[in-house]
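Note that this complex is displayed minus one protein chain, with the remaining chains in position.
For reference, chains read A and B in written order, and residue numbers begin at 1 within each chain.
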Amino acid sequence: MAKEVLLEIKNLRVNFYTYRGVVKALNGVNLKIYQGEFFGLVGETGCGKSVTASAVLNLVQNPGKIEEGEIFFKEKDLLKMSKEEIREKIRGKEITMIMQYPIAALNPVMNNGDQIAEALIANKNMSESEARKRTIELLREVNIPEPEKITRQFPHQLSGGMAQRVMIAMMLSTEPSLLIADEPTTALDVSIQAQVLSLLKDLISKHRATVLLITHDLSVVAETCGRVGVMYAGDMVEVGTVDQIINNPQHPYTQGLIKAIPSDRSKELVEIRGSVPDLVNPPSGCRFHPRCDYAKPICSKEKPRVLQVEKEHMTACFLYEERHDKRSKEEYAGEYKGGENG
Amino acid sequence: MLKYLIKRLVLFVIVIFGVVTITFFISHVIPADPVGAILGENAPQELVEKMERQLGLDLPLGQQYTRYLKGLVNWNFGISLRTQKQVSEDLRVYFPATIELALLALFIAIIFGISIGVISAVKRNQWPDNASRVFSLVGISMPAFWLGLLFILILYYHLGLIPAGGRLSPHISPPPMVSGLYLLDSLIAGQFKTFWDALYHLLGPALVLGWIQTAYICRVTRSSMLEVLNEEYIRTARVKGLKEKAVIFKHAFRNASIPVLTMMGISFGYMLEGSVLTETVFGYPGLGRYAVNSFLSLDLNAVIGSVTLIAICYALSNLIVDLLYATLDPRIKY
Partner (left out) sequence: MVSNLAKDNSQNWIISWRKRYSSEISDFKETVFLIKKSPLTMVGLTVILILIAMAIFAPYIAPHDPVTMHLDNRLAPPSKAHLLGTDELGRDILSRIIYGAGVALKIVLIVLAIDLPLGILLGLTAGYFGGWVDEIIMRIADIFMAFPRLILAMAIGTALGPSLRNTMIAIALTMWPVYARLARGETLSIKERTFIEAERALGTSNFRILVFNILPICISTLIVRATLDMGNIIRIAAGMSFLGLGAQPPTPDWGLMVSTGRNFLVNQWWVPTFPGFAILLAVFGFNLLGDGIRDISDPHLRRGRK
């Protein structure tokens, strides 16, 4: 049964024009998300995961600029839409987003109920009283006790976990097709994390939505996601199912990430040597090559193209390319960059 | 909240007390020879002594202080050497004039300051923003007395658009006293000619004060809006797909307005200060001009009276601002 592609990002490049120079934050990112799945986007802080999310909603903030690329949502290129169209049709209705610091993401001078109702009124054309009723129902759905009381309270009176539930209620209220969750549990206690994640999983299956979960924590991904994309310094280096990524990682960076998770087996803490590159002057070719134990001369000269490892498992690495048939089928229509090593 | 209110009121009383004491200290203790300064160096001894007795300067300091405090509680500052009237009487005449001026200037400042400030923040770094930033920067850099002089030069001498001074033209009598604010009172009494005349006289000083206050309010509005526009919840509002107008007014401005309101209160205080120079230049008979004249003629009683009144107003406006802040921001709990 062929799954429908809900979101497809092709060759997304985003630059930030800052005091230090041009930060080449996204270097041609490719991503495909299928309808109904829970897709995890993993990477270190600063690798561009949040920028990718912002780009989808056309909320890349100054001094950032989307330089090129295509973002197909339900077959329409979002980047070609006018700002007004995106605001009217996409934001709030089709795609919504929950964020890392939920209390900061709520308006401090509006009470909680009003903020949720506002989303309903603006996007679903409900009347005020309908919206209020629905708000209470939604709060119950996210397991908030005493929803009536909470609607009258203000965000600063909520705990982190409760605030995130309010956000979830708000962002799922309009039944969007895609929910982007940008590090939703990073700022929460571990015990609350688990609660919020399981709540998210339940609601997603109930509302039949698709989720793009952004996090730096592989364990969160392992628990909740079906497919995972690994990003490094503005590039998507590997994509696959959770099983494939964890048990058969192909890209040295992914391998490093997995090895770095402390486990019973190894008593040492294994780290990836080196540090995240400066994106004003990123490394040439494959951006990971300075930290890679397997780097070859070509890695510093050209950007590796995306190749398929197995079904649903892609990676962009010359190590892989060299080991296997270089002319293997490419499933991604990511732009064919790279030299004539074929 | 109640606890905060009480705490704040107590603070207010302490501050007033301190203000009053310092005023006393400054006017009685520091000046080397106030009588000599008034009467001149070669005044005959009996005159000097008479004056000293009149001013109560022959009594020991402690007694002077208690006498002063007693008078204060009864709102009695004694007689002004300059006008030969009760200082409290003078204050009653001149105080409403300044309040009226300040209110009019504040009104101008709010309307223009907030609108320009919001536009400036929303169109950051584009030409409306840059223009308004220069304008408001010039506004707060402007010496009020100089701007006043320029206004007089151009609008009075060359264009004849504003009058020579005073609150009303000589042939017009003041409206029946209700609030002391001529604009209000004349409207209440239905005396429209008086209303326009009073407005005509207020124009010069109100525009000068207003220009400067607009600059302050514009700046605060702009910086407050900019800060708020960077917050996460503005992002949330956009993600929700709200119209940009709703984002700016319902979400951004509502949060940004809190410091702006605070600024308005502070601005009112600045105006008490600015009125000193503006009234002097325009010859507007208000508290500011009265204070200056008292200082320059070393009219001790009048000095104490006017400074005390000004300080009380200032402290009161600060108190109101603090209380307002506490009520408007739900995050503040006391």
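Please note the rule applied: a residue touches a chain if its C-beta (ideal position, glycine included) is under 8 Å from a C-beta of that chain, and two chains touch if they have at least 3 such contacts.
What you see is a predicted model, and the numbers here were worked out from it, not measured in a lab.
**Student:** Would you mind spotting which of A:Gly46, A:Gly160 or A:Gly226 touches the chain that isn't drawn?
**Tutor:** A:Gly46
**Student:** For the chain that's not shown, point to the residue among B:Ile162, B:Ala291 or B:Val321 touching it.
**Tutor:** In the complete complex, the chain left out is touched by residue B:Ala291.
**Student:** Can you tell me which of B:Leu47, B:Leu61, B:Ile111 or B:Val134 touches the chain that was removed from the display?
**Tutor:** Answering carefully, the residue with contact to the hidden chain is B:Val134.
**Student:** Which residues does chain A use to touch the chain missing from this display?
**Tutor:** 16, 18-20, 23, 46, 50-51, 61, 63
**Student:** List the chain B residues touching the unshown chain?
**Tutor:** 11, 14-16, 18-19, 22-23, 26-27, 30-32, 130, 133-134, 137-138, 140-146, 149-150, 152-153, 157, 227, 230, 269-270, 272-273, 276-277, 280, 291-292, 295-296, 298, 303, 307, 310-311, 314-315, 318
We adopt the following convention: only the chains that are shown with their structure count from here on.
**Student:** Mind checking the centre-to-centre distance between chain A and chain B? Centres are C-alpha means, answer in whole Å.
**Tutor:** 55
**Student:** Hey, which residues of chain B end up touching chain A in the complex?
**Tutor:** For this pair, the touching residues of chain B are 231-233, 235-244, 246, 251, 254-255, 258, 328-331.
**Student:** If you look only at chain A, which of its residues touch chain B in the complex?
**Tutor:** Touching chain B from chain A are residues 57, 59, 87-88, 90-93, 96-97, 99, 101, 104-110, 118-119, 122-123, 154, 156, 167, 170-171.
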